[in-house]
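The complex is shown incomplete by one protein chain, all other protein chains being positioned as in the whole.
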Amino acid sequence: MTRRLRIAGWLLVLVASLLFPLVFTNPATLSIALVTLMYVGLASSWNILGGFAGYISLGISAFFGFGGYAFAITLHAFNVQAGYTPFAWLPLIGVLTAVVAIPLGWAALRTRQAVFVTVTIALMLVIQLSAENLVSITGGATGYGFPIPNWSAAFYYKPFYYAMLTVVVVSIAVAYVVRRSGLGLGLLAIRDDEDKAEAIGVPTKSYKLAAFVISAGLAGMIGAIFAYSVLYIYPQNAVDPLISMGAALMAFLGGAGTLAGPVLGALILAPAQTELSYYVNGQLYLILYGALFLAIVRLLPRGIIPSIGDQLRSRSSRHVDLLEHDGHHVEGRVDADDVKVMEGVRE
Amino acid sequence: MNGGLLLGASVLGLLLGGIYGLMASGLALTFGVMRVINVGHSALVIAGAYMSYELFAHLHIDPFVSLVITMPVMFLIGMGLEMAFLQHLREDREQFSVLVTWAIALGVEGVLGYFCGTDLVQISTNYANSSFSIGGVQIVYIYLYGFLLGALLMGLLALLLRRTTFGWSLRATVLNRQAAQLIGIDVAKVSAIAFGIAAAMAAAGGALYGMLNTFNPGSWYDLIGDLLIIIVLGGFSSVRGAFIASLVVIMFQEILSVIISPTWADWSFFMLLAIVLIVRPSGFFGVKTREA
Amino acid sequence: MTAILEIDNAFAGYGGGNILRGLTLNVEAGKLTCLVGPNGAGKSTVLKVVSGLLHPRKGEVRFQGQSIGKMSPRAILMQGIVQVPQDRSLFSTMTVRENVLLGGFTLSHHAEKEQRLEEVMTRFPIVRERAKDTAGSLSGGQQKLVEFARAMMLDPKLLLVDEPSMGLEPRVRRLVFDTLQELRAEGRTILLVEQNARSGLEIADVGVVLERGQVRLKGSGADILADPSVGAIYMGTSGRLKTRVQDAPAPTGNDVIESAPDGAS
Amino acid sequence: MMMSVNPMLLELDGVSKHYGGVAAVDLCSFSVAERSITGLIGPNGSGKTTVFNLISGFSKPDAGQIRFDGKVLNGMAPGSIYRKGVSRTFQMARIFPRLTALENLMVPVRRKGLQGLIWGYKGVGEVEAAREMLHKLSASHVADELVGRLSYGQRRLVELGTLMMSHPRMVLLDEPAAGVHHSVLETLSRYILDAQGDGVTFVIVEHNLNFVMDICHHVVVLDRGRTIAEGAPDDIVDDQVVVDAYLGD
Partner (left out) sequence: MKQTFCIGRTGAAALVISALMVGLSLSVVGGGASGAASKSPITIGVSISETGDFSPDGAADMNAYSLWAQLVNDSGGILGHKVQMKFVNDASSTSQVVTNYTTLLSKDHVNFVFGPFSSLLTIPASEIAARYGYAFVEPSGGSQAVFNRGLKNVFEAEPQAGYQDMLSFGDWVLGLPKSERPKTAAYATEDDPFIGPEVAALQAKFEAAGIKTVYNKTYPIELPSYAPIALGVAQSKAQVVVLGTNLPDATAFTQTFIQQKYNPLAIDYASGPDQGTPWVKAVGAKNVAGTTVPLGWLPTLSTYQNKAFVAAYVKKYGGNAAAMSTDAGEAYSVGQVMAQAITAAGSLSNTKVIAELHKLTFKTVQGSFAFNKQGIPNGHVVLGQWVNGSLQIIYPPAVATVKALFPKPAWGTK
């Protein structure tokens, strides 16, 4: 894809999302669109750590939930009136979540791979437990209410939609900036070979932490908007493992590590998930959702965007020439798995 | 603080820890052999609990007796799942396995919900509430039986691993996959059987879980966090480490529960985890593993 | 001359490139064939192709007349080809006895296993002496011997040995080569890959020099050892030393397969 | 073109390293002059790569001292040694396979401050520098290819280029010629000679003696972890001790 085509594509999606609520005015459609946008944002921010640095987190809903609580408590503490003004507090929530993520990320990032995945699950449970146990701050299991905006039913989702869209655009923009920055390059290097990156001077610890914190801050803002839109937050809806898994799966479906992949994955999977739950019996819904999961991992192990990329590449014979150019390999030291990894995911 | 209470809580924690150890050991085994993080392990535990429940409720088979049915059945189910969904995983195996096993768990939850409903149930045997007293501490039979079953199965597993050719081939696969292949070990088959064993252990753990707790198909969410943290503390791929870790963690939790408060006890898993992450990321009890 | 193993114009490699580039090689029954050659020549790859860890992209591999090029490692093992790999391959936390018994993993009868174990323990006394110790507690040379013992559990028709002297002290190295020589004296067919050309060729019936995935020289072990051009190939100075090599007597009477000029300078 | 007048940049003094009873490096001593190209040769298992690991901090010596520019390196982490200006390649070219060649080269570029972090890495002269480096390595045509898809030789060039981007004072090359096609080899030699001319010191572990003879000023021969010979390339190649060491005893 040429650069111009790519920019045109992004612009098209942006314009379409800006116009969406004006064309599809039905609140039910908008509520699904809101959830979809939420997942687009979550998958994109997940991607900054999970896709770029290859650190698979299953705990993003920890920060999603933290943001929601922080928002509710802040609005209450400063007696912010319902309506549009709460949105102005979102950047603060983002920063707050990011600050909290620093010590958590520091501890979690001491591990790698399988252990890291597990630790992020624990992280999620810790935040949920805190929400339940710190009753004087969070309201405990009873939860915490938001001020109720005085908007009509037909209008209600529009402000949330646009607020969410703004944060989503910010998330994608941040992902883009990171991807193009020295930080992003360092993260990709960490994904490919962390020890080597460390050895040639990439400050891997701080880079990983930066990715963790950025990703958490964005998730916090997204969680805040979501919680405000449903007007009530309690431990189970704030920190939901299904949201974490959903975000990761969507990123994988579209293509982890690419910019467009998580967006595409969320655009496909989030509405599908919502509609499936609405129309299908609960148990069948679970079975179908699980089956969809398995099918994706099996059929598109590297996601949609990288698979398309492969198709395009294999049409041009150019890289084949490169490989034939000099066929000598050092004896026996390259093993088959390395080659697989080397040909792995990328935009 | 009442000394008797403390002693009671310690004994209880020890016994319960054995039961958790049984559930966690399967998780550690699958990671060791296959490099698979089975987040669906607790769904297999719940599936085992339901099997025991149904056999008990409809055919009045004692849950300890029905293990001779549920464990082999779960063994086959486990093998089937491994061959169908996990065997083909190659790239980034550890991380993709999370997605795959999560999907399997959702499917298991759905199937259980479809056939068994979502009401909370419990396996209530007539000896569920019997206890005896030693030195002022009431020992509950069911916990004791559970602990003994856990210890017995762990012992059998150890025997299997140490004394049988299959056990050797399994350990060989854990230690050096390529060398195992070169001496003719079918590592794919070994992996499938190991997963089957883990599922069978889950079935036994499930029967105990079902006797001690009310459960429904969604209960696996509650359990998996605890089990994962236990195996991290135990060094991730060490079966023995997982067993010891669960004894320590659950005892710690029960004691904390009586001397401070249950709310704080709930944090104990995470406190231990945080300490381990900061002090010794390879786990309390495990040898340093390559993946960490 | 009965070739038990025939490799015919084989191409094999990893990823985009080939390491074996049209390799043709016969291994004769009852003889010790030693493959030598510089790093990157494809020695270990030959063994991987024979043991089934790597399948050739082109060409044929036949064992006792049967094509084995596409067989799994296990199937090839069942044919009677056993490999002693280069890296330390014992299962370190298992006992020596367990390790050796695992060598007979594919044997179906318990009695047969015990009988083989008995024979192997007689052949390799160290196995009996250290049976209960974990393999990891043995020294490097002892581990190598146990690896041999493990391989002998199947009474192989063809033994593949990959760089047995790697990482061993000279004294221990000697022990390993003595053992190889004894096995050869027992009439076993052995395909040995060795970086230490002298040690390898000294005990070899047939010496083969590989360069860039092809056979460069082949002859009796003694002849190859005496051939001055081997040193040049080995040290990667064949181009530079060409003038001197020409003065030396041509390799005698063996089927020398000349590779294409490499033009390395 | 001996440059013995230059001060010694790297000095190994009685360095030893044991692995489970086996001495991989045994009281090894040699020195490397600044702005020189030193070949480190010897048969397999003679401890060459271990010496590299010790110098670059990937393993710690049991005994002896390693000094770089007069400062003791013993016990320093690889990252710190790297920051002192010592870079190394690996036997199995370690590159970032899912990055392009150009991106690989830009990974080690030092960036200062927040701006340096979030600023596009493709800006401000970095790309030019990287492209120029690829040009020097005759690899411009693969600049935008994923390195994982390149041939082994090209990967080695990219790996070397990556190291050179951070302007190291000394580069350790581990078997740069092994399995590399001759055309790439020529590029490599030319590049190394150029860089040496610009003031970089090289230490090269290599089996291909032609390559060593062509570019090295000084050759150190290791056998069983000890220095058995040292001298000018032409003297070394005729040394019977060396030939014996190579072919084994």
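Think of it as A, B, C and D in the order they're written, each chain with its own count starting at 1.
As a convention for this text, a contact is a pair of C-beta atoms (placed from the backbone, for glycine too) under 8 Å apart; a residue touches a chain by one contact, two chains touch by 3 or more.
None of these values were measured; they are calculated from a predicted model.
The chain not shown here makes contact, within the complete complex, with A, B. From the set A:35, A:108, A:224 or A:247, the residue in touch with the chain omitted from the display is A:35, counting the whole complex.
Only one residue from B:76, B:128 or B:156 touches the chain missing from this view: B:128. The residue touching the chain not shown here, chosen from B:45, B:89, B:116 or B:157, is B:116. Of the residues in subunit B, those that touch the hidden partner chain are 2, 4-5, 8-9, 12, 16, 20, 109-110, 113-122, 124, 126, 128-131, 138, 140, 212-214, 216-218, 222, 226, 250, 253-254, 257-258, 261-263, 265-266. Within the entire complex, the positions of subunit A that touch the omitted partner chain are 26-29, 31-32, 35, 38, 129, 132-133, 135, 140-143, 145, 148, 151-154, 156-157, 226, 229-232, 234, 236-237, 240, 242, 274, 277-286.
Keep in mind that, in the parts below, only the chains that are shown with their structure count from here on.
Distances between chain centres, each the mean of the C-alpha atoms, put A farthest from subunit C. Inter-chain centre distance (subunit B to subunit D, centres taken as mean C-alpha positions): 50 Å.
Centre-to-centre spacing of subunit A and subunit C amounts to 52 Å, using the average Cα coordinate of each chain. For subunit D, residues that reach two or more other chains under the stated contact definition are 149, 151-152, 175, 178-179. Looking at subunit A, residues 323, 326-331, 334, 338-339, 341-342, 344 sit in touch with two or more other chains. Subunit A makes touch with subunit D in their complex at residues 177-178, 180-186, 188-189, 191-193, 196-202, 210, 257, 319, 322-323, 325-331, 333-334, 338-339, 341-346.
Interface residues of subunit B facing subunit A in the complex, by the touch rule stated above, are 31, 35, 37, 39, 85, 88, 90-92, 94-96, 98-100, 102-107, 109-111, 113-114, 221, 224-225, 228-229, 231-232, 236, 263, 266-267, 269-270, 273-274, 277-278, 281, 291-292. Those residues of subunit B lying in contact with subunit C across their complex are 165, 168-169, 171-172, 175-176, 178-186.
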